[in-house]
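As structure tokens, the structure follows; a few thoughts come after it.
Of the protein chains in this complex, one is absent; all others appear in place.
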Amino acid sequence: MEFLVRFESIPPATTTADELGEMKSAERARATELRAEGLLKKLWRVPGRRAVIGLWEAPDATVLHDALSSLPTFPWWQDTVVEPLAVHPQEK
Amino acid sequence: MEFLVRFESIPPATTTADELGEMKSAERARATELRAEGLLKKLWRVPGRRAVIGLWEAPDATVLHDALSSLPTFPWWQDTVVEPLAVHPQEK
Amino acid sequence: MEFLVRFESIPPATTTADELGEMKSAERARATELRAEGLLKKLWRVPGRRAVIGLWEAPDATVLHDALSSLPTFPWWQDTVVEPLAVHPQEK
Amino acid sequence: MEFLVRFESIPPATTTADELGEMKSAERARATELRAEGLLKKLWRVPGRRAVIGLWEAPDATVLHDALSSLPTFPWWQDTVVEPLAVHPQEK
Amino acid sequence: MEFLVRFESIPPATTTADELGEMKSAERARATELRAEGLLKKLWRVPGRRAVIGLWEAPDATVLHDALSSLPTFPWWQDTVVEPLAVHPQEK
Amino acid sequence: MEFLVRFESIPPATTTADELGEMKSAERARATELRAEGLLKKLWRVPGRRAVIGLWEAPDATVLHDALSSLPTFPWWQDTVVEPLAVHPQEK
Amino acid sequence: MEFLVRFESIPPATTTADELGEMKSAERARATELRAEGLLKKLWRVPGRRAVIGLWEAPDATVLHDALSSLPTFPWWQDTVVEPLAVHPQEK
Amino acid sequence: MEFLVRFESIPPATTTADELGEMKSAERARATELRAEGLLKKLWRVPGRRAVIGLWEAPDATVLHDALSSLPTFPWWQDTVVEPLAVHPQEK
Amino acid sequence: MEFLVRFESIPPATTTADELGEMKSAERARATELRAEGLLKKLWRVPGRRAVIGLWEAPDATVLHDALSSLPTFPWWQDTVVEPLAVHPQEK
Partner (left out) sequence: MEFLVRFESIPPATTTADELGEMKSAERARATELRAEGLLKKLWRVPGRRAVIGLWEAPDATVLHDALSSLPTFPWWQDTVVEPLAVHPQEK
């Protein structure tokens, strides 16, 4: 099933530019794996914020949580909202 | 997977006592079927409100929506909140 | 650009089952046109609610508004939220 | 009576991986005792967050508070919500 | 255990002055019974609103709900909030 | 007149167990004085939180504020809500 | 003591222009009495809304509630907020 | 000074298409006058909603309120928010 | 025109008692000047909080902002709300 996942990713105030760069690379690498596994389908950026909206596919919320929390920036996330999505009759 | 579902069920102002009684019977009958199918696991009443909290089990949000919307009182529901639940490590 | 659009669609209390059926057909017909024009990309149902989440693509908010308000159920919509989406660096 | 308890558990920024591991073991040990005493009935994880939903049973809110605040992570909890649950007529 | 219960009581727009007077008498009569049974301990009025705050004592949320819903104005209640209260250490 | 006062009391992260113990004693001592003066009538603990609900009696909001801010933990308070209470007709 | 009182005053949809005019006259007449008694000190209009902010003086919340509910438009009020005001040290 | 004004304009359910057309013409006529007087500077439509955002200029909130409430649709407005705007240092 | 201004004033955790005393004196001195200029008309304390409500008079929001931000505690302010006030018909 699909899930819509939204979160704000706020680096700690003490993060250096180097650490931020390394984190971004690590994040992209792990996201690429999750895309290859079919878990991560699409990411969007919310303009003007450090927030991300993603479309995910997982058999259940436990697998979804394991995927989300495997991302390197997970400890920086705030205000995560996970919405379960049902298939719309028009899409059947 | 499990879902926590909460809603307020507000009968229209014109509902008679008889209609309310019939609705309650029909609701209980359909709920009994959903329990037998393993979709509805538990219901609680929120004290002082016409609100219900339920623990549901469904393979995905589409099956869950079909089950919820098959209940006779579904057109009366307001402020429904569906929360997907992940297994807690201590429960494994 | 893409927009995430969410709304609750509440038929007036006096709507008959026939009117509801006709409205659903008309809605599907218009949505099919909007899909053909590339404006409507995807719809999901929010489980347990009469709410819909859609992914839309439009050159600007004026074209988007014209598309949304051309849907037959538009007068029934409540609590519409339109979020502009930026391309995520990983999608480039 | 039963209570639905939800909280976010945010470790202080200075917590080391070792401290986190010790805390998890201590938490599990105390939770096991509370389960044995019949106070803690079930835990779920909220996907994408450091949040937990639990079903508790206690004779009153004072015993419940003593149980909750006996958990090692209690000083880390934020936004705790405790909902008293009434028996639903269908469960009688 | 004690509960703090707050609600807004909004008579339907069609209620006549006579009906309102009868309802008030019936409400007072039932409240007097609940006081005699030790369930209702104290009521306050929220100034400027049709809202009431009450201190209730009940063995559990099910008995509390039965008491609250036995009041004649219960169908008029909106936005009820029930808070379970624990004994404060200074009161022991 | 009576006031319902609710606040969260969050010790600073650097507070030691000793300091916490001393603060609790000082708080209890000052609260005892306020009870003797008839200002503080009753305290409850909100289960699962570091929050307190109190019933206070004061001739006006200025005297109430002086009483509240004389408590040693006052600098730790967050999200204080003070509600003025009117006498309910049934209590007259 | 002083209170800041804010409310929205929404006439029922069926109110005629004549009824509205009569209500305004009656409201002004009763407000004049409350000003003469020293209860009502000042009224402001919130621009763009049918909302009013008032500064009131009353010995307690019960007298305040009696004054507020004696105004003819009281049954039309929505979302009333009453804030008790303490004297600021600079005003002493 | 400038004000940012936002409102939702919801016609009553009984409004006919003819009445809606007449109202739109009357609204446009009065808005044209307010533009000529320099009070109304700009209007935007919020996509997907019956909401409008406007930039207004008025010597004070009383003149602003008189202008807003002179619009024919004023009785249909809901959730109006008026924000006073200060000149930004970069605009000086 | 008049404005209702509300803010919470939270000194940084590292502020000493001496610094707090100096700040209060400086604040009072600047407020006295603003009163003399007719900008600040009245201050109230919100009981149980470090919050202040003030009635201000200024020709526009830019002058108001300059007055507010000239107060020594301005950098400590949180959650400021400024409401523009229109003259109520009864006050004319």
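The first chain written gets the first letter, and so on, giving A, B, C, D, E, F, G, H and I; residue counts start at 1 in each chain.
Following the convention adopted for this analysis, a residue touches a chain if its C-beta (ideal position, glycine included) is under 8 Å from a C-beta of that chain, and two chains touch if they have at least 3 such contacts.
In this text, all values refer to a predicted model and were calculated from it rather than measured experimentally.
Across C:Lys24, C:Lys42 or C:His65, the residue that sits in touch with the chain not pictured is C:His65. As for the chain not pictured, it touches chain H at residues 2, 4, 28, 31, 42-47, 52-53, 83-91. Residues of chain C in touch with the missing chain: 1, 3, 59-62, 64-65, 82, 84-87.
Where chain I meets the chain that is not shown, the touching residues are 3, 5, 7, 12, 61-62, 64-65, 68-69, 77, 80-82.
FYI, only the chains that are shown with their structure count from here on.
By number of C-beta pairs in contact, F-G leads over the other of F-G and D-F.
Here the CA centre of chain B is 25 Å from the CA centre of chain D.
The distance from the centre of chain F to the centre of chain I, each centre being the mean of the chain's C-alpha atoms, comes to 26 Å. Within chain H, the positions touching two or more other chains are listed as 3, 61-62, 64-65, 82.
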